[in-house]
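Apart from one protein chain that is not included, each protein chain of the complex appears where it belongs.
== chain A ==
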Amino acid sequence: MADPIRWARYRWQRLISTEGREVSSSSNSSSKRYQSSKTASKHRIVIPCLGHFKEEYEKVSKLYMNNKIRTTKYTLLNFIPRNLFEQFHRVANLYFLFLVVLNWVPLVEAFQKEITMLPLVVVLTIIAVKDGLEDYSKYKLDKQINNLLTKVYSRKEKKYIDECWKNVNVGDFIRLSRNEIIPADMVLLYSSDLDGICYIETASLDGETNLKQRQVVRGYSEQVSEIDPEKFSSRIECESPNNDLSRFRGFVEHSNKDRVGLSKENLLLRGCTVRNTEAVVGIVVYAGHETKAMLNNSGPHYKRSKLERKVNSDILWCVLLLILMCLTGAVGHGIWLSRYSEIPFFNIPGPDGKLIPPALAGFNMFWTMIILLQVLIPISLYVSIEIVKLGQIYLIQNDIDFYHEKTDSTIQCRSLNIAEDLGQIQYIFSDKTGTLTENKMVFRRCSIAGQEYCHEENAKRLESYQEMDSEDEDSADAQYASLNHMSKRRGHNCRAVNESLKKKSLDQLSGSYPVAGRENSASDVPHAGHVAFSSRIETDVVPDTQLLEKFSQISSHSYQQSEDAVSKLSLETTYIIDFFLALAICNTVVVSVPNQPRQKMRHSSLGRMPIKSLEEIRQMFQRLSVRRLSSSPLPSIKESSSESPNSFVSKLSIFKMKLASPALDGAAQRAAEPHNPDSPENPQLSEELDMVNVAAGSEHHSAGSSVKGSSPLSKLCYEAESPDEAALVHAARAYKCVLQSRTPDQVTVDFTGLGSLTFQLLHILPFDSVRKRMSVVVRHPVSNKVVVYTKGADSVMMDLLGTASEVGTKNSEMEQKKIKERTQKHLDDYARRGLRTLCIAKKVMSDEEYTEWLNHHFLAETSIDNREELLLESAIRLETKLTLLGATGIEDRLQDGVPDTIQALRKAGIKIWMLTGDKRETAVNIAYACKLLEPDDKIFTLKSQSRDVCALVMNKILEGIQKNTSAKKTKSQKLGNVSASPSTQAPAFSAGLVIDGKTLEHVLHDSLQNIFLDLTEKCRAVVCCQATPLQKSVLVRLVRNKLKAMTLAIGDGANDVSMIQVADTGVGILGQEGMQAVMASDFAISQFRHLRKLLLVHGHWCYTRLTNMVLYFFYKNVAYVNLLFWYQFFCGFSGTSMTDYWILILFNLLFTSVPPIVYGVLDKDVSAEILMQIPQLYVMSQKSVAYLPSTFWITLLDAFYQSLVCFFVPYFTYCGSDIDIFSFGNPINTAALFIILLHLLIECKSVTWIHAVVIVGSILFYFVFTLAFGATCKTHNPPSNPYWIMERHMTDPVFYLVCLLTTCVALLPRYLLKVLQGTLFPSPVMRAKHLDKLIPEEQREAIKRWKDDCVVNCRMEFQVTSGSSSSATGAVSEEESIASVLPTSKTPLQFCSRGGLVEEVSLSDIQDESGNTNSLSSERTVFLNLSKETNSDSYGSSNCCAKVSQRTSEEGKSAISLAGLNTEQV
């Protein structure tokens, strides 16, 4: 009965495409390609291991993985070989392996064979132990997970039995109860929920705390009893395992060949938790490593830092140096040998008695020298760097300043090896929402039917919140007073404020306001933490009085009139009703009761509860009708049958208000609430009012009975996918349009005026970034028509508005147009205030239209391949000819300290780009608010339709900027020469660039990339609006690759993931939008402002520390190895070392290894406070001042000098005496130790007791070791034998004198250099260091002075950078060039060059803004607008016209002027 051909094909495909699966699991980005290219090829068939499938199951089960997971890399057996294999992938390790092997060749051996292995073995062991420990912890975790128990259906026992997770197979039936974790990806077949819904919490998967709904496969949901696996006779076909969490495609084929489509709604994902549902049964489709959760688990990622790349290149220099030195040795040995015609005593013939010819001996000597001088290539450097980085990361993670109290989170360093890159960031790419802003959406304004409601009371409430946020806890009293004062003015405002204050004071003073608000706040506080998007700021909305009045009319209308009243209401009122209905319905919000978190609000469960009121009868009817509806495969056919109960319901609902009041009173009494429940007519609404809902009466029974006497305050909790949705639902609730419950089939809304309405939910067309809107299709309970509510971005929505065909009359058409215009105006206004705008629209469909659309949609839903495309098409077909209802403006408040942070980062020489999906005005205003753009900046807006025009505009802007800067430059040069105090000098010319998504597409084209980058380099801030995630990542990649700049991307949402991954450093914000950005990031912080310390302090520290340590390592190795090299000149280049081999090897490994590590972890050149206050210091690390190529060579030179001193002082002292080799080596070695350690001390900027202990410890250890070794090594160490040498030297004054002199002579020059550098050319860091010593007042003074001085620095830097790029246009005078870009006259100036037509695009609405005091008070924009139409005149460049508007801050007026950019014409 199964299709054998398909089966065979499938098997074959599986066999040939196993590697294809690996590709798909490797990365997110590739999965998209994979998705499109390999459609329809690989499906998986899942059949239960029961009944008549048994044989087939045997075949299939071998192909699929079982649920056992192993994330470890190694097993006990393969640990050593595999770990070694992995470690030898490193070039450095290979090099040392090569040396070890080389040393086993007798002809070239330099050391004892075993000794050369020592460093390698030590390094390998350290790394292996580290890897092993890591792996072992993974193993323990795996074991724990594998042995978790779950209930699996057993064929033998015919019931569900406990099984370990690891024994679960594909095709098994699994039964889960509430709060159990899902062991494998499975298709949901049964849910105890009557609607066939199962709620899951995906926090462990994506960190989102809200519940997600999953639905039983269609056709199984109507089963009353639990599904019997024995009777399951269908097969499931679905796609092969992939890592796309948001997609699942497949179908269930019943035995009668009927197919039912499967989507992600039917899939329960491994790792999630079942919530709110008593029991579910599912069949496993993916298990173990093939589950989506595991495929998404990519583990930590490794990036290589810029510094590391530089280190590698410098190591190549060291290799070159090594080769040079070895060549010298080889040639020298050859020459030395050829001087002797006969065999001297000291040249030993080979074992065969013959002497090796000089040339060959020289060749051999080359290799011997490589072994001898191997330390030049610092093997310990790699280990040290890793340890230092670990230490640095540890310190970053423990920084208390990164701790965020509210979320109890601190910084997470997910990538261990790029900490020092933080010190070199040149570009920051920032997301807006959730990154710069709090992502706490607060409803601010709305416009309904062209009428604006500005919600001033609400604004005031928000201000008070803001105050409280900013104030410290010690000023709580004062605040209380001021708030009290405020509350006198606004009665209903006072409640919210007071209560929040109580809550706050409770939090902060822990009980100094003990009883006053405890009852209220105590019940609120506990659940505040674990429900997403429900801070008080977001949930409390104070309604607009004007709008409330209109509302009260509605209620009275409906109160007085009978059921047909709705149709007779004025147009405006219907708009208002529809508007709020849309707000409440058009979303995917899950409703729950806070007292039982994660407990679904269920209105009635028949049989369990006695029917108490008419309301419940109504609901019962409703349920019955819905049940019948949902059970039918095509709901539209049975439409007529559902009609009567619905209308019945709507009639009932009118009576509801009368019935509700007594029930409410009872509820309220039971609740013992301190305040009386408000009646609907009362406009003085408090925020508690919303839980005075009709359903509450019945709800309290169930709540009271099931949850023993918990707080009766049954407030509804909304769990939304996005904060916008939550904000809108809360806003609707404030107007008593309360979303009561939501099931897949129906939505219940409690509407003040109209009572409880239950909408039959036909479809939800979810939000996607292509459509930029979402829709719900419902059947209106009153009118019984199919209504589509759509909300979305105004850019797309405005085009979808219909020309009022359904209303027909000309009058309403005019009305519509008027509304549209006015709403657009309001929208622009909102956007300028930095609000997020949404358009709300609706559409009423006739049943025929709906049926027709439904047929198409059904086809789309059931197809496996191309499903997304088809669904999209279907959605677009539905969302046309909409009627505009209104618009909302939601405020997303800036996070604390964002403007300061941005200013500081900017001062640190970092360019900040804002990449956002929001519209231009919103983005620009947020940019102003967070000081990304400043009032004095010239803003260029790039907006053009075609690529050519775009290029043209950019050229023009560039020209303009260049002229401007060159003029400024000459001016500043003049000034700089004349005046000694240039503090009055304005910093560099600053411009901002605003660019939108469409234009971005052109700009990112290959041909325009360069000019675009030129342009952006001149601008201090770039704002990209309406950018898609892909564009974001392309931009980052562009800057990173073309400008070779260090980039940092910061974001909080899934749309920032690609950008975060592309950037050199990715920073995720632990925000409201889940963990995806954090998962992809290298560092995760909780607040944007933490970036300031992360970069300015830790970045600076990490970078300087690591650089200094690396340089020190190079120095150390070169200085030490050269000692051996110099000795070769005195021993016939024979490869003798004057130091014992053990001490030679251990010198690097033990005696001098710890101090540089401590130095690398703990050194502190400038204190954190100073670094925070003087961001300019960041430029030092940003420009790699500490590690210029010259620094490297100076370090090497110094190393050469010191080694020369260290060798030749002892040499001349002992020259001609009877000293033996090792006695000669001992003072050299000891002096080298002192030199190297004291050198570190000179380099140290701060010496703590740890430094002291380590350095002194190293010296002591050296002496103890050499003394002990000298006393015991009579024969242990055959060829070399330092027996008793140290002991003898310790009693010899000459030894001390030699060591002392050597150390002095070697270190004095470096000390002198430091002194001179600090005296004559003090670097800013050195100057800052001095500030640390000052007392606070002086320090403040000095910092002030510093800032003045810095202007000089900035200017100089600016000249350097601009000098290279700006074309010298010396002839242009300053006035002229400024005029060319910015007409200075205030009178409107209309100009168009050579007759090119300018399309008038009104900017007049800016003027409306003049009354508003925030953000826009002073703005000067140069707004370039180009339209295609102007091209018709074919004047090439001349028809490029620009509109230039300038606003002067004093007058608050704007002058709109048009000017060609062609300078000669102005």
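As a convention for this text, a residue touches a chain if its C-beta (ideal position, glycine included) is under 8 Å from a C-beta of that chain, and two chains touch if they have at least 3 such contacts; residues count from 1.
As a convention for this text, contacts and distances are computed from a predicted model.
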Protein name (UniProt record) of the chain left out of view, among "Growth hormone receptor 1", "Cell cycle control protein", "U3 small nucleolar RNA-associated protein 15 homolog" or "Beta-adaptin-like protein": "Cell cycle control protein"
Sole contact to the chain not displayed, among A:462, A:827, A:1196 or A:1342: A:1342
Among A:71, A:574, A:1136 or A:1191, residue touching the chain not depicted: A:1136
Residue in contact with the excluded chain [from A:79, A:160 or A:403]: A:403
Those residues of chain A which, in the complete complex, touch the missing chain: 110, 339-340, 342, 344-353, 368, 395, 397-401, 403, 405, 408-410, 472-473, 508, 510, 1101, 1130-1132, 1134-1136, 1138, 1162, 1164, 1168, 1209, 1212-1221, 1223-1225, 1241-1242, 1244-1250, 1274-1275, 1278-1281, 1283-1284, 1287-1288, 1293-1294, 1297-1298, 1301, 1304-1305, 1308, 1311-1312, 1314-1316, 1318-1320, 1327, 1329-1333, 1342
